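As you look at this complex, bear in mind that one protein chain is not there, while each of the others sits in place.
Right, subunit A next:
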Amino acid sequence: MSLYPQPHTQVFNSPPYPAQGYGQPLIPPTSYHYPPPVQPTFHVDPQTFRRDYTTRLADLTVNSRPIIQNLSMIAQEYSRYAEIVAQCIEMHIRRVPLWMKLPAFYLLDAMSKNVFDPYARCFTPLVVTLFIDTYEQVDPSTRSKMEEMLLTWRTGAPNGRELFGVVPQVAIERHIWGGDTTMTASSSRSGGSSSISTAQVLSELEFVLSQKERTLQANPYDKLAQNHVAVLQQLRKLVQAGVSQEELNQILTQLRSLAQPASSSPPPVPAPVPQSYSTASYSVSPPSYPTPIDQTMYPSQPAYPTASFSVSKTEPVDFSLLVPQPTAASSVSATVSAPSAPASNIANLFNALVRTGVLSTSGTPTGAGTIAKTEEAAAPAPPDPEKEVAKVYRKTILANKLKLTSADIVRQRLNVASLLYKRLPVQCKQCGVRFPDGPKGRKTMEGHLDMHFRQNRKASQAVSRGYSRSWFISVEDWVHDGSIDIKGKGRADGRKINSSAAAAAEAAKREAELRALFVVVPPGDEAKPISCPICKEILKSEFLEDDEEWVWRNAVRRDDKIYHATCHAEATASKSTLAVRLRNEVSSSRSRSQTPEKQILRTPPKVSLSFSGEQRKANSPSPTTPMGMKRKADDDASNSSLETMRGEPPTKKLAVSA
């Protein structure tokens, strides 16, 4: 099925658009501009322009690529009339019959993505109501196309972010798919939990599945993608059969962390020159639309891959030593017949061969002589690629003859700029962080973009009482940060995967978020004791001065019961749900996730956040009394953690108001 249904009347007496599909970049993808319009026939007078543009819009009765393109080009040329164009399009969409609305939305989409500035900005104030109003009117099949378009807007801006900003994006998504998926105080306040529709989950599932399928199609040997596709297909069946709200919620969270904002294209065969990874290899990456691959359909426009990567302008490499050497990896890979495998896989493969005795590190065949001999001839002790890369880098750095003296420091002129810029040509457009070229760097980049997307999502679902500064971690956690899993580091954006301090901080973060949740006490129930069904403790109520209402703090409402937010989260995490199974299956092979959520939830935070400890007496008479003696330590309460926390009285006393 194409997003551009075949028109009943052929436009221009030819297929409505060329076979490569509407969005295929016709121009170098680092630029978002169309070539100048072919027929610049407009006068500069705004009134004339408005009239003319409106007239031309009237031609947009079907999904015609030439018409959309032409209207885009005109709009770009006359970007000083962007406001007028935006008004014309809005008016057009609101006026035309239902079957003509979608093509006009494709125009809006195309202009916002391809011209971007100023059009995305012009549409931002009106896109929410325009989208929702239209969506409410159209038939289910048009709706699903609009939903697909909406998903691409998440990362449609050139910097890989929401095309029209986080707030409009979330506003539309909330309207269409119902409430947010995290349980915030505001949602519990508005009574009961918000619900997610099966349709939304399926829609997002299709989106992710199509991403993974394309990855697999491009690289059929990608085990990870195979695994993903299999799991997702299973999951689709389950969701279609019907699952609980809770599970929907978890599946959605999982899906969103799986969805790649970046291209999911497989790594091309490593080549020795960095230019081979230029924008071209990104721009041909598969489209990011959830529909089956149909090269003629409109949305094959790879909105974000091109936008997300910027590759430094390739000049002749004058500092060849500084270029990381994928050559080493590729020559090795040839010998072990896994030509397109990334370096780390080669290492694994090599190790596996050594273990099975097929290869020998010493150069002497260890196992069956003849086989080993031929292998050995082909691959004389392939070095650890990681080490090779490190060696090349070391050579590069040490090649600079430089002394750490006052005189040498000011006299020398070395090409440090190449080290900082040219050597790392893949750059994140959002934050400026750079990565080396080649499959590994690009994979890191994908994970990095994924992180940006997730952080923006989280930010848009802000907890109602806001965020707060975290308590600092303990000395023990600080000292042992990073020592647990040294292999886990290795991300150029500095995010470690498995460091204990980071995990502790994450746990503290999560804990703080949970504790900030509250449920408004129904009027008249202030004095009624309610206990948490899990720990049986009485929920403490307190008075919020700002909002002038009574609330239960650290509380969530589920199925008309009030739980401690912390108890409920713990209980949820330990249950083996469908989503947990999915998570285990998927994330075990996945390297780019950060601290896995299940770990956060299961590990009780050992951070200083839990202020337990003995009640100490401080009854000294004068303001400054020497401490003198060793303090008497009645520290039976030193077993910190949640248990003690829960029993403690609320810290915000109500008496202050008087």
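FYI, a contact is a pair of C-beta atoms (placed from the backbone, for glycine too) under 8 Å apart; a residue touches a chain by one contact, two chains touch by 3 or more; residues count from 1.
Following the convention adopted for this analysis, contacts and distances are computed from a predicted model.
The chain absent from the displayed complex carries the UniProt protein name "Polynucleotide 5'-hydroxyl-kinase GRC3", chosen from "Polynucleotide 5'-hydroxyl-kinase GRC3", "DNA primase large subunit", "GTP-binding protein YPT52" or "Centrosomal protein of 19 kDa". Among A:249, A:427 or A:541, only A:427 touches the chain left out of the display.
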